[in-house]
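Please find one structure pasted underneath; my questions will follow.
Note that one protein chain is taken out, while the other chains of the complex remain in position.
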Amino acid sequence: MFVVMARTATEAEILGVKSHILAEGMTPYDHVGADRIVIAVVGEVGPRRQELMSRLAGLPGVETITPISRPFKLTSREFHTEDTIVRVLDAVIGDGGLTVMAGPCSVESRDQLLETAAFVKGHGATVLRGGAFKPRTSPYSFQGLGVEALRHLAEASQLTGLPTITEVMEPNQVDIVAEYTDILQIGARNMQNYSLLNAAGRVARPVMLKRGFGATIEELLMAAEYIVAAGNPNVILCERGIRTFETYTRNTLDLAAVPLLHHLTHLPVVVDPSHATGKRWLVKPLAIGGAAVGADGIMVEVHPRPDEALSDAEQQLDHAQFADLMTALLPVHEHVRSLHGDPLVTGPALGIGAGALSKH
Amino acid sequence: MFVVMARTATEAEILGVKSHILAEGMTPYDHVGADRIVIAVVGEVGPRRQELMSRLAGLPGVETITPISRPFKLTSREFHTEDTIVRVLDAVIGDGGLTVMAGPCSVESRDQLLETAAFVKGHGATVLRGGAFKPRTSPYSFQGLGVEALRHLAEASQLTGLPTITEVMEPNQVDIVAEYTDILQIGARNMQNYSLLNAAGRVARPVMLKRGFGATIEELLMAAEYIVAAGNPNVILCERGIRTFETYTRNTLDLAAVPLLHHLTHLPVVVDPSHATGKRWLVKPLAIGGAAVGADGIMVEVHPRPDEALSDAEQQLDHAQFADLMTALLPVHEHVRSLHGDPLVTGPALGIGAGALSKH
Amino acid sequence: MFVVMARTATEAEILGVKSHILAEGMTPYDHVGADRIVIAVVGEVGPRRQELMSRLAGLPGVETITPISRPFKLTSREFHTEDTIVRVLDAVIGDGGLTVMAGPCSVESRDQLLETAAFVKGHGATVLRGGAFKPRTSPYSFQGLGVEALRHLAEASQLTGLPTITEVMEPNQVDIVAEYTDILQIGARNMQNYSLLNAAGRVARPVMLKRGFGATIEELLMAAEYIVAAGNPNVILCERGIRTFETYTRNTLDLAAVPLLHHLTHLPVVVDPSHATGKRWLVKPLAIGGAAVGADGIMVEVHPRPDEALSDAEQQLDHAQFADLMTALLPVHEHVRSLHGDPLVTGPALGIGAGALSKH
Partner (left out) sequence: MFVVMARTATEAEILGVKSHILAEGMTPYDHVGADRIVIAVVGEVGPRRQELMSRLAGLPGVETITPISRPFKLTSREFHTEDTIVRVLDAVIGDGGLTVMAGPCSVESRDQLLETAAFVKGHGATVLRGGAFKPRTSPYSFQGLGVEALRHLAEASQLTGLPTITEVMEPNQVDIVAEYTDILQIGARNMQNYSLLNAAGRVARPVMLKRGFGATIEELLMAAEYIVAAGNPNVILCERGIRTFETYTRNTLDLAAVPLLHHLTHLPVVVDPSHATGKRWLVKPLAIGGAAVGADGIMVEVHPRPDEALSDAEQQLDHAQFADLMTALLPVHEHVRSLHGDPLVTGPALGIGAGALSKH
């Protein structure tokens, strides 16, 4: 449930509500909205829900209590109606602009990374991607350069000014990845690696969480909930295709997830057409499709010479293809950005206020 | 295999090749391209393939023989490199423009249909849709008005000038549906109803074939192959979502299918966001997404008062929503239409000429 | 809803209830159970449900009215608690024994069919299968011998005494297939071909309905409901695998469907491991698995020389493999048949009587 505080609530009243919630064995999370404070009450409340609601409604400074039936709380639009905007160096994600995260699948060498970093920066990318620790299906495949790659990423960032994003695969890597790079990525295979989610929730870096290829939209939000509940509000979601019976593409990109997520959550949504399709020549049309359905960003793999790549050779764009993509992509985003309505009004009514228990 | 005739081939040489193919127990289909004739040889050739290729290569007027490994032949880009353009009344589908097929899920009454027909015509729809025979999951649900609905569709067409499309559910209905309406639709559940495909292949009306929700892209093309092989080249394909584990949306719209199909086949591709999502408020963003990935058309369900609809109440747009959609949709199409490259050059090389057996 | 008549209800009272139902625009279906009659009321009742229930409860001879929330009515266990037993020639399907339907994928010649028919009969098969009209993905593949195959099936039946089953692909074929063979099969691709379901509902032959590879269990039951509602109570269900992302097997055999269906419906359930796996060597373990979870029958493809088969060469057993399978299969069935509890008591409580509106 959410406790909506009155506009006139004092600091002391807010503290009083939070203490009461803690005393009940639940955890309070507050969100300072544009004009008032909302406090989410999370934990297993069980049968005393009705009683607790009544008790909280009676506290000074409380305006209404809103029950919430969805399993995700802190990541829900009901809790936090305005969009979350993630700022990192000069990049702003979720403010209505289109973030472009580009770079090689794997960092293979300093030269390869710097060459591509300079190129994508020059063509409008706003975040540099590059894998250091690679989750590979086979134990015998190239597993990434590890810390050496992190150093190259840090250098590339210094040279280009671009913030960097790289995947982190286990709790123990979180600190070092956070030391060298700007955004932590949790990959599709680790979307429900709860130890990793908790660790990522305790670091002062934004986290991009990729949807598992076998995961529903609700499970993606529950995974994000772990990170936010552990203390990190700067979560970016990424749709990268789900597993279906279709075999022409590696996965099936679920573009309906973009407007759905914008309705259900305040977190920004990025689309990754490279991993979704597994085919270089499908990246451009689906990147355009992603921008057209309202994505906050696009992530694409770019390599100076894709045919020599140590991983994902089939799906990385070469430099010329990336330049061609960017020529098309940004104008499409400009064109459609005003077309999508406010997610608060386009979808079915959110639960805000519905069934709310007014104080008086 | 395909027999590519020389530019200088005479009528008699072409006939000679076709007779030879028939004599071998195979069936020849010719396609008169921009500058030459290609003859597809279909049937189960078995082990004598190599010998047959050599023999055909030796006939007068033959330039090359191209083997084709894909199971779809007449619907493939290799056979027919230029786009198929379907013309029906004033509508042109597949010429680079955006066809908008709109109208109610079911024709429920003359008034309802005429009201919506006039409205969608006024807001830019180019084809009128409306169900007469309805495939319903339950035998106890409304099954459509049948022939009475066909008569209303014919009247609506006369009044608005719009060509009409309606679903046909069995071979016996093909003639009457063809008598009253302009485009026959074969629904997702009947995509592999081969008797119906054959019947639709023998009628002088374009056919829109919807992808089954459990069907691969290759199976969609094989189903289209039935219609074309039976004699009807005017087939329109429709992506309407596939079945996955995700439950927020009714199905998962596979927008990658659009550029894939444009690469694999010469047939036009329409996207149906209404059935794919099952949610009215997702129709607009996914219609825009469909146009953005290069679809030749969009099909949407529109009802004057969706809440009173006898079928698909959840997903039909009302008139105002349709008007709002059209304001957004056509400019997006205009904007992106030049962005997608020629499907003959964007994807991997087609088999044309690859492994061809030259005559000389 | 179901109207449960009192044990003492007279013929006239029963007629009275049925007339009343018809007068309300609904359709009554009665089931004469072991000790009383239940009348299902089907049709779109809309908001007057409560009123209609009250009115029916007040009629003479009525004991209780049971609402039913499931969309399938006549096929539900609630309507018809005892198992449906299908009898055809000497075969009995659904009585606790194990029916074995065996024979070639396609009837390819009189000799081939008679050879296999005699063999499978000699090794315990109780029904002879063989395709006459073949639904093939490609229009250029062997489409079956048609009526000629039907004649061979009739002859094989006369010689062996086995009843025959063959697929029917369109409403127009129903009569001729019913003339020559004993059980009509509706294939997976036609599971939601409603015209065909209706036609099969009007013929005096049992129908085996295969689950579509993209269909849920509920949709399978709704498709069966079409046949039963059209007048044919002798429906056999068949689980033959659903489409998933796994590619080692052609489809994924859903053996949980067997106990689930036994709980939800009174219709017998057959398992087809040949089509599910697409691999000959997996037929035996999965046939055993099917028998072990309680299937009423197993359908397997058997060919004298599978490598020469005109269809499904990969999955047909040869004669020796069939003999080996039968040696294993029947004892497993004998062994497990007493292990599975009464479906009326094993699963969650059925809706029978739940929420029932008692008359007095």
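Side notes on the structure shown:
In order of appearance the chains are A, B and C, and numbering begins at 1 in each one.
Note that contacts are C-beta pairs under 8 Å (C-beta built on N, C-alpha and C of every residue); 3 or more make two chains touch, one makes a residue touch a chain.
Computed from a predicted structure; not experimentally measured.
Put simply, the missing chain touches A, B, C once the whole complex is considered.
Among the residues C:Met53, C:Leu184, C:Val293 or C:Ala309, only C:Val293 touches the chain that is left out of the figure. Among B:Ser157, B:Thr244 or B:Thr265, only B:Thr244 touches the chain that is left out of the view.
Chain A meets the missing chain through residues 42-44, 71, 73, 135-142, 169-173, 189-190, 192-196, 212-215, 219, 222, 225-226, 229-230, 243. By the touch criterion stated above, the residues of chain B touching the omitted chain are 243-245, 247. Where chain C meets the missing chain, the touching residues are 214, 216-218, 242, 244-249, 252-256, 258-260, 263, 276-277, 281-282, 284-286, 288-289, 291-294, 328, 331-332, 335-336, 339-341, 346-348.
Convention: only the chains that are shown with their structure count from here on.
Chain contact topology: the protein chains form a complete graph, every chain touching every other one.
For chain B, the chain whose average C-alpha position is most distant is A.
If each chain is reduced to the centroid of its CA atoms, chain A and chain C end up 48 Å from each other. Multi-chain contact residues of chain B (touching two or more other chains) are listed as 214.
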